[in-house]
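Here the complex is missing one protein chain, while the rest keep their positions.
Chain nomenclature is as follows: A and B, assigned in order of appearance, with residue numbering initiated at 1 for each chain independently.
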Amino acid sequence: MRESHIMKIHYATALAAVGLVAVHILMRLTQGFAESLEYENVVANYQFLPYAGLLEIILILLSIHGFNGLRVILLELKQGRVYEKAVSYGCLAGMIALIAYGSRTIFMVNMGMM
Amino acid sequence: MAQAYEIDEKKTPTSKTITLRIARFNPEHDSDTTFMDFSVNVEKWTTVLEAILDVKQHFDHSVAVRYSCRQATCGSCGMVINGKPRLACFTKVSELNSDTVTVEPMHNFPIIRDLAVRFDRLFNTHHKVKPYLIRDDSEITSNTTKELLQSPEELEQFIQFSNCIKCGLCNSACPTMATDSSFVGPQALAQAYRYVADSRDKGKDTRLKIIDESHGIWRCHFAGSCSQVCPKGVDPAMGIQFLRGYMLGFRS
Partner (left out) sequence: MNPHDEHKEGIGGMANPRRYGIERVAYWLMRLTGLGLLGYFIAHIYETSNILRGRVGWEEFLDLTQTTEGHIFMTLVIGMCVFHTVNGIRIMLGHGGIGVGKPARPDYPYIPASQNSRHKIGIYSAIVLAAIAMMYGMAVMFGE
């Protein structure tokens, strides 16, 4: 993948995440911060399909943006063919693992599998 | 360890004595940089280069420093003066507002000796972005008298960037260059823009492809330090952002 494509994805994920995270935070504030964190409310949030979808999209967007940002920082710190490959694949693996772990939570709570 | 040298020179009523700290390092037999202190008399108009040459003349002729034109045209005397990359011939001691002036070799350039550094990487990256007009050969070779006309407005698009004297101060100040040995660097990127913006040039796509790699233009984060230290007003940060504007579709 060309670096310009990766960086366009980096910018796009950032812009999309700004809007969606704002909705996520507003959901906490409209319910009252402490109240929104109560077990029943959190489960209800997860089981409301549009909100679960929103969380899944945020999870994907921020994982891509965050791990690509980490990749950029690490690539600039040290160079070398092996190191750079390890950083790129390591960040990709981290990104996939985080998405998988987060998706598992969203999916299981949404399906009532707790 | 710092060593101190002083000369009992006759001072003029307007002169002032400052301490010039010069970094000494010879990679052939030194393991680390040491500093030597010299007391030098300076006038309001004395440049750092003149102070160094005074040291060479009166105290230690072995101080290695590269210089030529003494008028900020050749780009030879770039060095770190009181922590910031500057041209020694273009920096007056009086403007530093300090009684101690520390001179060190530019960062991110291998040291030859003392204040003299190697420019191989800068010239390689400069060459890499094809710093010349790219046109279809037949346009020029078949008609050697052909003129490539430009309007003043077209000239204005790149004239600022053609002021680059390849002094390397921008590369020395760049935060990415501080750790990234493979980064193209602000000097070469600004020169890529200089030719891409030239209405006579047809090499935009070629150059954009060259700099679109993992240590290319995307490793610039617009910290702007390059532009702040440029002694010729080139403003590499501006050129780099314009160049990236082409890649992001903001410019055509």
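Here is the rule we go by: contacts are C-beta pairs under 8 Å (C-beta built on N, C-alpha and C of every residue); 3 or more make two chains touch, one makes a residue touch a chain.
Please read all numbers here as calculations on a predicted model, not as lab measurements.
For the chain left out of this panel, the touching residue among A:Ala52, A:Leu70 or A:Leu92 is A:Leu70. The hidden chain makes contact, of the residues B:Gly78, B:Gly185, B:Gly216 or B:Pro231, with B:Pro231.
Those residues of chain B that touch the chain absent from the view are 27, 83-84, 105-111, 117, 156-161, 163, 172-173, 175-179, 181, 197, 221-225, 227-235, 237-239, 241-242, 244-245, 248, 250-251.
Chain A residues in contact with the hidden partner, per the touch definition given at the top, are 11, 14-15, 18, 21, 29, 32-34, 37, 39, 42-43, 46, 59, 62-63, 66-67, 69-70, 73, 77, 98, 101-102, 104-105, 108-109, 114.
Everything below uses one rule, namely that only the chains that are shown with their structure count from here on.
Chain A makes touch with chain B in their complex at residues 2-4, 6-8, 11, 72, 75-79, 84. Across the complex, chain B meets chain A through its residues 176, 179-183, 212-216, 218-219, 247-248.
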